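Excluded from the complex is one protein chain; the other protein chains are retained at their positions.
For reference, chains read A and B in written order, and residue numbers begin at 1 within each chain.
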Amino acid sequence: MQQASKGATLQDAGDDVFEVFQQDLKRDNAPHHGGNLRAPDTELAVHYAREFYGRRQESDRLWIIARTQLWEIQDTAYPVAHPLSEACYQQARYQQPQPDQTAHEQAVIFAVFGQQVAGKPMEWLYDLPAPLNLAEATQQLTTGRVLSDVPYPARLWLCPRESIIELNNTDLLHPPLDRSYRRLDGYNIRDKLRTARQRSSSEHNQTTEGVEFTTEQQRGQSS
Amino acid sequence: MTETSADAQDEARVEEFRSYVQNGGKVEATDWMPVEYRQSLIRFIEMHANSELMGVLPERDWIMRAPTIQRKLALTAKIQDEAGHAELLYRLVEDLGKTRNACLDDLVAGKGKFHNTFHYTTKTWADTGMIAWLVDAAAIVSQHALRDSSYAPYARTMQKICWEESFHMMHGRDIVITLMNGTAVQRAMAQEALDRWWPTLMVFHGPNTPAEKDRDMQWHIKAKANEELRQEFLNAQVPRLREIGLIIPDPQLRYDTEHKRWLYSEPDWATLRAIAHNQGPASEERIGFRRMTYEEGQWVRDLMAYRMAQRQQHATTGHVPLKEEVHG
Partner (left out) sequence: MNEIATIATPQAIPPTLRQPLARLLLSLADDEFILGYWDSEWTGVAPILEEDVACSSIAQDEIGHARLFYEETAAIIGTTADQLAYGRQPAEYRQAQLVERNRGNWAFTIARQYLYDTADNVRLKAFKDSAYLPLAQDVSKIQREEVYHLMHTATWLDRLANTHATNNTPDNTAHALLTAALESLWPDAIGLFEPFEDEELLLEAGILSRSSKQLEQEWLESIEATFGRARLPFPFIEVAPASDTIQQAIPYVYQPTIQPRYGGRQGQHVQDFMELWEQMTMVYRLDPQAQW
């Protein structure tokens, strides 16, 4: 394969994009979207998900989903392959859906994600109870939207349940040794600060709350 | 990313969009957006990504030289965060339409822009403390404000970045306070580092551009004006520097209680402009180093691309291709 010309297409990096959902069991009721990453394959995608969404022990589990397995529904009767994957990529803009889209003819269980509040991340809502093909799943969700009395998420994502790769290994997400050096609570500067303040104010013989002294004054008084 | 002049961009729609974002409306990656908005975002976020990546270079030498195990770990973690943030930000730019390879190609060719601060060299251990404390404090002020950006993926990434960076500033301050509590040599080292870094910190937030002229504010990509960010930075950090005995090397720096703002010597904007064209003190060396390491790693990226192509070919044709067919 020729070295791709500069700045060309998605393919030149040889990667796929994976969406990552994360959940801290103590704080979150459901996995929510953390972000996405590129990886050459699913195995490395899992490694990288752990790095980007778990290296601070902030997650108890991660869901890693290839973007090619996600469909987005935006106020339409038909799903669109996530507009940011493959052919839609260059435009990265909402396109008219193709009613005769043939992807996913077979019936599978779909997981449904939605954005409940504008600006907030997508969140897992539920799994559709019965196996359906993509067209049927979309139909069910858009009908639900139209008939629903309660506010319905403006944006929905679907993916086959079986496409979700879950990482919940405690050795990877909560390794046992001390990592306080990378957390705020690993630092205690109170005593050091007091020492520094005391030394500084005794050297300069002036209040440390002063606001209008100039540097000339400071230099004149330093030992 | 080519301009799609083929689409007649409805002027009314663009105006509607502008007023939508100015009123706090949020935009997601898959939403419609004016071409100019998209291009402004790409430029803004790409520069942010480049800055995180180039920011690694002045600091990484000191991982080797860190004088305690704790400092070595903390510094490694800090720099790791920065590389990670670059990755998150390049991802955003890709979803807007410019590939990471294109960004990196521009960067190593000297065409990509990155923040002025990272065009400077580090000289002593004290620099590590000053950078982690003050450069990160300045960056945090900007990043906090960006959590309100109209472009929601960027705003969410800022939240993540702010959370991850919370220990960086503390780590830097810990280093500097420890030096100030140490020997006369250590205190002098700290002061000397501050003397060198102060000028670049004063230009960190950019010139005092009025909001009406600032395109990025028009689109609500950023929500606060440069001078306002600089004032926030000074408010928070000047007292903290002075209380431990450091002297700020600007004789004009003082707080005007009547107008409730900091007054300071006019920064050297000419140097800042030179840096914007990648002509800072260490720019060429940094870009050269980045280019060299980028090229050294090309075979790895080629390998991954090759494998990807093979997998795709296999998927569409249903047979495993001979290597000769795929190659060349």
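Going forward, contacts are C-beta pairs under 8 Å (C-beta built on N, C-alpha and C of every residue); 3 or more make two chains touch, one makes a residue touch a chain.
Since the structure is predicted, the reported quantities are computational estimates derived from the model, not experimental observations.
Enquirer: Touch partners of the unshown chain, restricted to the chains that are shown, please.
Expert: Contacts of the unshown chain, counting the full complex: A, B.
Enquirer: Considering the complete complex, identify which of B:Thr178, B:Gln191, B:Thr271 or B:Gln313 is in touch with the unshown chain.
Expert: Answer from the full complex: B:Thr178 touches the omitted chain.
Enquirer: Touch as defined at the start, partner being the missing chain; which of B:Ile42, B:Ile79 or B:Ile244 qualifies?
Expert: Only one listed residue reaches the unshown chain, and that is B:Ile79.
Enquirer: Please give every residue of subunit A in contact with the chain that is not shown.
Expert: Subunit A touches the missing chain through residues 1, 37-40, 43-44, 47-48, 50-52, 55, 169, 171-172, 175-179.
Enquirer: Please output the residues of subunit B touching the missing chain, sorted low to high.
Expert: 53, 56-57, 60, 63-69, 71-73, 76-77, 79-80, 82-84, 86-87, 90, 100, 125, 175, 178-179, 181-183, 185-186, 290, 293, 296-307, 323-324, 326-327
Keep this in mind: only the chains that are shown with their structure count from here on.
Enquirer: Express in whole angstrom the distance between the two chain centres, defined as the mean CA positions of subunit A and subunit B.
Expert: The mean C-alpha positions of subunit A and subunit B differ by 20 Å.
Enquirer: Could you pull out which subunit A residues touch subunit B in their complex?
Expert: 1-4, 6-17, 34-38, 40-41, 51-52, 56, 72, 74, 82-84, 90-94, 115, 118-119, 121, 155, 181-184, 186-187, 189, 192-193, 195-197, 199-200, 203-204, 208-209, 211-216, 218-219, 222
Enquirer: Over in the complex, which subunit B residues touch subunit A? Could you list them?
Expert: Contact set of subunit B toward subunit A: 1, 4, 25-26, 28-33, 38, 70, 73-74, 77-78, 84, 87-88, 91, 94-102, 105-106, 152, 155-157, 160, 164, 166-167, 170-171, 173-174, 177-178, 180-181, 239, 242-245, 247-251, 253-255, 257, 298, 301-302, 304-309, 311, 326-328.
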